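Here the complex is missing a single protein chain, while all its other protein chains stay put.
Chain lettering (A, B and C) follows the sequence in which the chains are written, and residue indices restart at 1 in each chain.
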Amino acid sequence: MKLTKKKAAGAGAAAPGLLGKALTRRAFLQGSGLAVGGAAVAGMLPTSMMKKAKAARRIDPDQEIREVLTVCGHCSVGCSTIAEVQNGIWVGQEPALDSPINLGAHCAKGAALRNHGHSTRRVKYPMKKVGGRWERISWEQAIDEIGDKILHIRDESGPDSLWFAGSSKANNEGAYLQRKLAAFWGSNNCDHQARICHSTTVAGVANTWGYGAQTNSYNDILKSKCIVMCGSNAAEAHPVAMQMILRAKENGSHMVVMDPRFTRTAAHADTYVRFRSGTDVALIFGMLYHIFENEWEDKEYLEQRVFGMDRVREEVKKWTPDEVERVTGASEEAVYEVARIMAENRPGTFVWCMGGTQHTIGNNYVRAYNCLQLALGNIGVEGGGANIFRGHDNVQGATDVGPNPDNLPGYYPLSEGGWQHWARVWDVDYEWLAERFDQEEYDDGQNGKIKPMNSGGITVSRWIDGVLEDKENIAQRDNIRAVMMWGHAPNSQTRLPEMKEAMEKLDLLVVIDPYPTVSAVLHERTDDTYLLPAATQFEQAGSVTASNRSLQWRFQVIEPLYEHKPDKDIAYLFAEKFGFADEMFKNIEVVNKQPTSESILREINRGTWSIGYTGQSPERLKEHMENQRTFNVASLKAEGGPVDGEIYCLPWPTYGTPEFKHPGTHVLYDTSKHVLDGGGNFRANFGTEYEGENLLAEGSYSKGAEIQDGYPEFDSELLKQLGWWDDLTEEEKAEADGKSWTTDLSGGIIRVAMERGCHPFGNAKARAYVWNFPDPIPLHREPLYTPRYDLVEDYPTYEDRKVFYRLPTRYASVQATDYSDDFPLIHTSGRLVEYEGGGEETRSNPWLAELKQDMFVEINPADANDADVRNGQMVWLEGPEGGRIRIKALVTERVGRGTVFTPFHFGGRFQGEDLLERYPEGASPYVRGESNNTATTYGYDSVTMMQETKTTLCRVTPA
Amino acid sequence: MNKHHDAAVRARRRWRSMVWSMMAIVFLAMALPSAGYLFAQVGEPTGEPQRQFSEQRETNPRSDMWRDGRRGEGGFTTQTGPYVTNQLMTNVGENYRQIRQGPLMTVGGWFLVAVFLAITAFYLLTGQKKIDGGRTGRTIVRWKAYERFLHWFNAICFIILAITGLSLLFGRTVLIPIVGHQAFSSYAEFAYGAHNFVGPAFSVGVLVMIVLWARHNIPKKHDWVWFKEGGGIIGNKHPPAGKMNGGEKVWFWVGVFALGLTVIITGLIALFPNLGFQTREIMSWALIIHATAAILWMGLFLGHAYIGTLGTEGALEGMTRGRVDVAWAKQHHDLWYEDVVAAGEKPVSEEELHGRQQQGPAPGSTPAGERGT
Amino acid sequence: MARMKFLCDAERCIECQACVTACKNEHEVPWGVNRRRVIVMNDGRPGEKSISVACMHCTDAPCAAVCPVDCFYTTADGIVLHDKDLCIGCGYCFYACPFGAPQYPQQTAFGVRGKMDKCTFCAGGPEPVHSQEELTKYGTNRVEEGKLPLCAEMCATKALIAGDGNVIADIYRKRVMTRGGRPQTWGWQAAYGDDI
Partner (left out) sequence: MMPKKIALSAIAALSLGLLAGCGDVTLYEPGVYKGSGDETASEEAAERRADALRDRAQAAHTDR
């Protein structure tokens, strides 16, 4: 009926100007909330109710639209995007075509970012549970009550009875303050997602060649002649990285995917190898077997730059093709083929993700990959490298400067030296800081005693045991009694039934998050439970470190919605309540109880010499963001423009002060470049010799180095020996004397070393043999829950450990029981492209939630027939520790026979029960489902406490 | 008496005018689409004759998959929604388009025009078939009130459905040129709704009719004779017929029963997509069959309506008053008349009828024929 | 004259759904209505390929041919648009479209569907450019701002490309030459006829 419509249209056409002005932001939010909510609700109701779904967005064409360049918060690729803001409302999203990282591209999550500026499914204001019901409270009341309770617990049980999870989603400034808050509180009991993400990578890689980060970059893959992806499903986890990978493939690069599951990434590979989950070491050594057999290794490289490869060679000899096939299931032809491709196509890059890290011997996997790349001479070259795709948007940054239980920002150790350094940076008295900690000494697990200030705290993967374990078995004063989940989704952790128990045992549970997360609903607590609304990344400014170590500046898009507060503000409020705000924020600019991101980053710049986080001043980062278009996509180097010659967003290490203008390091350990140009070599972090063997590089050095051989790391003594001491200015001398390059706050040692072409961290060999690890040579060990119990005799796990990160940790005693008869299927897990992490924020985004509405398990047709299960049917998936989940079966050949796959993003249902009632009203996500981790099992990496999620057992029965 | 007679005459006139206007609507409905062809140039066929969905003839490793994709083989999709298909591409739609825009619109349209013209020509040539020897003045009950209600209910529904249905099929060609897009869209929205809501009611009516009247329409031997003599439409033969003659039985079985059920079933398939079993393929074929059957049915309907009204003197009364003249009964349905008389029914004259009516409806054999007029 | 087309490069498409959510984001398309969808063929098996499908803006559009109220029109640069004021929600275009592009807000008894909704190539509809009516009924109008459909602009791997047929054919041809393979311009012949 056109006539009536025309009339309405006419009226409407006149309205926007008036309405646009009259419309307050709050009214807009309500309107848009109704619309979006209506839409989603309609989708769940019978379709006849779907009429309500209608766009309610208003854009006034006559008013100015502000464009804000920001960075996606959903994975580590670091995609820029342009937010269009009008009247404080995020009205549009445009691709940032100039960004050299994504060239405007996004995945499902990135393309749906704008919803974060509108979502009503959030925790809108502070809430607490009173008699089992959520009640709204004020921020003042919340901080007051929580603070009092925590202080009370501290009085009774010491500072270590508070454990808190920081966040890999906080920006560098937020994450840094989280670590600093823990330090000033007097405990190392803080951790974040990196523990259950890439901790084994960081440990394995750092101990092999120096730094624990991705050596090259997504962009650098364009130069690879061969791309091997093992345990990485980039098409779903890092979709925009696939742009570079597929471009490289089009240019003739060979793409190999090795994975137990035929992933969406595998679908694009030239070669795909399926093998049994949990056998990477055997597979990689099977490849090395062929490489050594055919003398494909880079002998000169090994001689000059690698230590201990001969010892690895001995182990590799055991991995004959027959044995490899027996253990992994991969045929000799397949393994030989991949080895040949890698050998014939150099440089080649090796990519791994959670598939290679989340294992009880994850550190062995990682080092096996390293050995393979070292043998081929692929590390430290453009197009080569270990391209370790990180998970969260700032997991690299939070690892570098954030809440880690086992080190201080910049990977400074928990030893007195490390603390002294940071006390100097923070400008606080070391003694005062030390007194904040529990002064008792506890078992260090190596027949010694250690103070909590110097012992690694309880990890995020194990906090449950910190609550549930007998007090006598824990190497600290008392159990964990209060937990603060500050930007952490607990359903990404294993053993949820026990977590429920632990949560219920706590004296206090505080959840700080934009969304309620599973922490708010898993348990049946009635009181002493708080929800504090934290702002999303788009409601605050700050720097964020992508997987390639680039620190992009994320400009603030909108003011925080509702009563949300940025992480840094929350940190300030707690510090104030705990009574050390003045000390903690001594050198940080605080405006109206809100610390500024810029001043926090400057403090980070002043302290983190060890990893070169010192050159990335906020001004430099912003300048880079503003000149994105000037950067070359393959080299990430600016060609002309105001930042000519610098690498995009100064990937660390960017040594020296901002004024020193180090260009950032695109490819780590690359000897073909001058150190002032981002060149380098392997780090001398483990002394100069081991058992009489030289650990320093031999005849290999970065371009233009004045020392044309290996050399140890720089300190004032070395400078003096070399006769370079007088290159320092007088002020530098005063500061640098007696210091090393990592603790010299003047940066003089670094400056002089680099100006002479030398790398401040020395020039050594990479270690294929890591003597300080449980398995110096990476060994294959069967998973704790293995379907091949017959192999346990040959490849057993470790002995149980009494104290490991303060907790007893079981290995052999778990493996002692054979579960493979009752639980015949390998249960492995991974990501979906639509969701991220625990999934709460993405499942609360209707544009994403609509795409995956059911939790499911992928099961091979043969296994489905064995279990009498049809496609689409509801099934029970049960783990050997008793946790079980009721989910949909997806019968597919994507998984091989004997393996099932579940995504880990779901939550809001528990063992068949819907937890909807336990969410604060209106804050439940659109899609709820069983968390797969309800059915996962015990198992922790022998170096880092990484949880085992990729290889456990289960059985599937019709529900 | 006279007064009564006048009243009866007036009533009859009223009835006639009603029926005529109804007929006029029907004819207009038929005529409008056809008339449109006079105004508008007949559209050139818009599609290419037969589209090829195979894009590459060379073989390549994945050609099988793409061929399947083009053939409409389903894939996997995470999108959900009532109108989401998991097909990359399907040529179901192309078939639908070709048939609808091709034979259905051209052949179907011209078919209706041709039938209409043929009937007009026939009428102009032969004129109305009169009652042999004139009316006797005595009448006999032919259709009871509920039967007449059923008939006219269905007739009205049919006409509404026909008009609205034809509007949706031919409106763009015929009406848009006349009334423009907007007016037509408003009308079409109404027509579409009317069609969808009258349809189910009509379905019920037709089903009831089939159940109630099937027994009158069981084919008999004498029907064969009726057909051999061409139904007596031409010339002066009076082939034998029971309550239903051969022609009416054809209308019943071919029209009401076969085409009716076809139209109803296909209509319901198209009308209730929320039942869930309907794929796009089933739906589009349902629409094609629906329209084809409906057009055929309308053709038959034109004949039925002509014979029942203009074509035959005295036929319409059976459905309006419910009573027919004895002469008409003997002429057209001799076997039935004999049966009725044998069963004890006595023809009644107008006078007796009115007299009886004055005393109120007589108990027993004769139903209240005039009630409702 | 430029002729707007979509092209989805199956060698690049990784089924990441960015195109789908970009569309939802840009036009606030309600739950249950999908202007664009991704189809995976041979899901989970070697040879798996995915394609993003939406309205292809056909040269001789079947939807327009069967529409009883003639509500479709083609812009001079080849974008097939429709007028929701004229649409009666009959569903014929859904049956006719080879790509399953037309969507409706409802699916209920008695054939009530609501006004048809489909990809507009981010070119809005017949309402005044950038008006609230255009925004609510059809979504934003990017083409008028000199921008291309957001789905294509945001594609993770630049598999989905949109724009003037000559330009995107050029871009695609270069890729195919680098690849040394044969082109797979999926859906082009069906949508645009033989002269590509």
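Going forward, a residue touches a chain if its C-beta (ideal position, glycine included) is under 8 Å from a C-beta of that chain, and two chains touch if they have at least 3 such contacts.
Nothing here was measured: the structure is a model prediction, and the numbers come from that model.
Checked against the full complex, the one of B:Arg135, B:His181 or B:His354 touching the unshown chain is B:His181. Within the complete assembly, residues 2, 95, 97, 100, 103-104, 247, 633 of subunit A touch the chain that is not shown.
The omitted chain makes contact with subunit C at the following residues, 1-2, 4, 64, 70-77, 79, 81, 83, 85-86, 123-126, 128-129, 141, 143-144, 146-148, 152-153, 158, 161-164, 167-168, 171, 175.
Heads up, the rule we're going with is that only the chains that are shown with their structure count from here on.
Distance between chain centres (mean CA atoms), subunit A to subunit B: 71 Å. With centres taken as mean Cα positions, subunit C sits 37 Å from subunit A.
Mean C-alpha positions place subunit B and subunit C at a centre distance of 41 Å.
Of all residues in subunit B, those that touch two or more other chains are 78-80, 82, 182, 185, 189, 274. Residue positions 17, 20, 32-33, 43-44, 47, 49-50, 85-86, 106-108 of subunit C each touch two or more of the other chains.
Subunit B contributes residues 46-48, 51-53, 55-56, 58, 60-62, 65-66, 68-70, 73, 75-94, 96-97, 100-101, 168-169, 171-172, 176, 181-182, 184-185, 188-189, 192, 196-197, 200, 270-274, 280, 283-284, 287 to its touches with subunit C in the complex.
Remark: subunit B residues 78-80, 82, 182, 185-186, 189, 274 touch subunit A in the complex. Interface residues of subunit A, counted against subunit C in their complex, comprise 2, 5-6, 9, 12-13, 15-16, 35-36, 39-40, 42-43, 47-48, 50-51, 53-59, 61, 92-95, 97, 103-115, 235-236, 239-240, 242-243, 246, 250-251, 262, 264-265, 267-268, 272, 833-834, 846-848, 850-851, 858, 892-894.
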